[in-house]
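All protein chains of the complex are present and in place, except for one that has been dropped.
Now for chain A:
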Amino acid sequence: MTLVIDNVTKRFGSHQAVDGVSLTVEKGSMFGMLGANGAGKTTTFRMILGLLDPTSGSVTWDGRPLSYKRTSLIGYLPEERGLYPKLTVKEQIIYLMRLKGMKKTSIVPALQEWLETFQVPEYENKKIEELSKGNQQKIQFIAAVLHKPELLILDEPFSGLDPVNTDMLKQAVEHIQKQGTTIVFSSHQMKNVEEMCEDLIMLKRGSAVLQGNLRDIKRSYGVKNITVQADYNLNFLQEVSGVLDLQQNKDGAVLRVKDETIAEPVFQRIAEKGFVRKFEVEQPSLHDIFIDKAGVEHDE
C-alpha cells in the first residue's frame, strides 16, 4: 500500500499549477510537503483525492487510482477549514462519517473517545459556531481520522493553533501513524516538518526543487551555518571569501558559509582577534533551506 505520484502535471488553461511531480510514500510513513503559497500543494492533494484530474501522469494508491468508490480509505483535512456552523458536533460527524461508509452506532462511541483524547467531551452536543477556532479545528481533525483511513492527508494541520493544542494534535498524528496509517502533510512551519517527517518534497511554482530523505537533504545541502559568540564586533568576518552572509545578534553572530571548508579560515581570523565563547558549525535548518530554495519569505 504505497502512494505513488508518477510524473503528474496539472494545467488550468495557461496556468501550470503542478509540473512533472513524482513521489512515492511508503505505507506507514509520514511525508512532508513544503512550498510557499501557490506552489501547488493543495492542487497536488486534490489530485490525490481525485477531486481534480491530472493533465498527465497518474496518482495511485495500492496500485490503483483513487476514486469515489474508495474514499473511505482516505481522510482529508482541507486547508480551508469548514464545517456546518448550525449543526452540532455529533450531527456533523455522523453525517460526514456515514458518507465514509460508517454505521451510526459505531460513529458515536468513536467520536466520544476522540473528544476525550482532546479533552473536550462536553462539545458533543454543541453547535460548531459556538466553538473557538482552535476547537473547531480539533473537530475538523476528528472528521478526517475517525473512520481510520489508510491514507491521511493533512493540509496545514497546525496553522492557527496555540502551542498546547499544536502539541496535542501532533501527538494524535503520531499516534495514528503508529497504528499504520500513511500520512501526507503540508506545512509552512518547518519546525513541525523537521520533527515529524522522514521524507519530504519541496515545491516551487509547481515543480519539485528538493526531494528526498530529510537527513540526506540536510547533509548534501552545501551551505552551513556557523554560530559564533564573542564580545566584539564580528563584521570583519564578512571579508572572508566563502561567507555568504552574516547576521549580528546580541551574543555574537550567525554566518552562512558556502561549504564546510570555509569554517577553517573563519576560525583562524577569529583566533587572531581574540577569545570566543562559542564556535560551532551546524547543519542548516529546514527553515534556511526553504528560504533558499523557495526563494520567498514564508509566513510563520
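The working rule: a contact is a pair of C-beta atoms (placed from the backbone, for glycine too) under 8 Å apart; a residue touches a chain by one contact, two chains touch by 3 or more; residues count from 1.
Simple rule for what comes next: contacts and distances are computed from a predicted model.
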{"item": "Hidden subunit of the complex - UniProt protein name among \"Cytochrome bo(3) ubiquinol oxidase subunit 4\", \"Chromosome partitioning protein\", \"ABC-2 type transport system permease protein\" or \"NADH-quinone oxidoreductase subunit L\"", "value": "\"ABC-2 type transport system permease protein\""}
{"item": "Sole residue of A:T55, A:T117 or A:S159 that reaches the chain not shown, by the stated touch rule", "value": "A:T55"}
{"item": "Contacts of chain A with the absent chain, listed as residue ranges", "value": "12-13, 46, 49, 51-56, 68, 71, 74, 76, 78, 80-87, 92, 95-96, 98-101, 140, 143"}
